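Entry: chain A
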Amino acid sequence: MAKVIGAVVVDNEECKGCGLCVVACPQDVLSQNKQVNSRGYHYSFMKTPEACIGCSNCATVCPDTCITVYRVKL
Partner candidate 1 sequence: MELADIINPNNLVYEKPKLLTENTMHYCPGCSHGVVHKLLAEVIEDLDIQEKTIGVSPVGCSVFAYNYIEIDWQEAAHGRAPAVATGIARTNPDKVVFTYQGDGDLASIGTAEILHACNRGENIVVIFINNGIYGMTGGQMAPTTLLGQITATTPNGRDAGRNGYPLKITELIAQLPGTSYVTRQSVHTPATIRRCKKAITKAFQAAMDKKGTSFVEVVSTCNMNWKMTPVKANEWMVENMFPFYKPGDLKDSSKTDPESYTPIKN
Partner candidate 2 sequence: MGELRLMKGNEVIAEAAIRCGCDGYFGYPITPQSEVMETLMDREPWNETGMVVLQAESEIASIHMVYGAAASGKKVLTSSSSPGISLMSEGISYLAGAELPCLIVNVQRGGPGLGTIQPSQADYFQSTKGGGHGDYRLIVLAPSSVQEMNDFVELGFQLAFKYRNPALILTDGVIGQMMEKVVLADFIPRATEEEIDQKRGSWVTNGRKPNRQRNIITSLEMDSGRMEQNNLRLQAKYDRMEEEDVLFEELQCEDADYLLVAFGSSSRICQKAVDQAREKGIKVGLLRPITLFPFPKKPIAALAKRVKGILVVEMNAGQMIEDVQLAAGNVLPVMHFGRMGGIIPSPGEVVDALEQKLIGG
């Protein structure tokens, strides 16, 4: 079975820290940063990047369209 690995890029300044992407991720990749962005939001980040499969669920549920997703089939 081909292994798939992915990566997400969060636009830290656009993220409002709603946390919807965190629960949408089937791989428990994302988490909310303890740091805040310039608007005071705890933006999302890849806590366990190696687990990402690039399924795009996080980006799909993101209301602020601040997540870009990449995927590679190995």
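Rule of thumb we're sticking to: a residue touches a chain if its C-beta (ideal position, glycine included) is under 8 Å from a C-beta of that chain, and two chains touch if they have at least 3 such contacts; residues count from 1.
These made the cut because all candidates are chains of the complex that A comes from, given by their letters.
Since the model is a prediction, treat every value here as computed from it, not as a measurement.
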item: Neighbour of chain A by the touch rule, complex-wide, chosen among 1 or 2; value: 1
item: In the complex, chain A residues that touch candidate 1; value: 5-7, 9, 14, 16-20, 22-24, 41, 49, 54-57, 59-72, 74
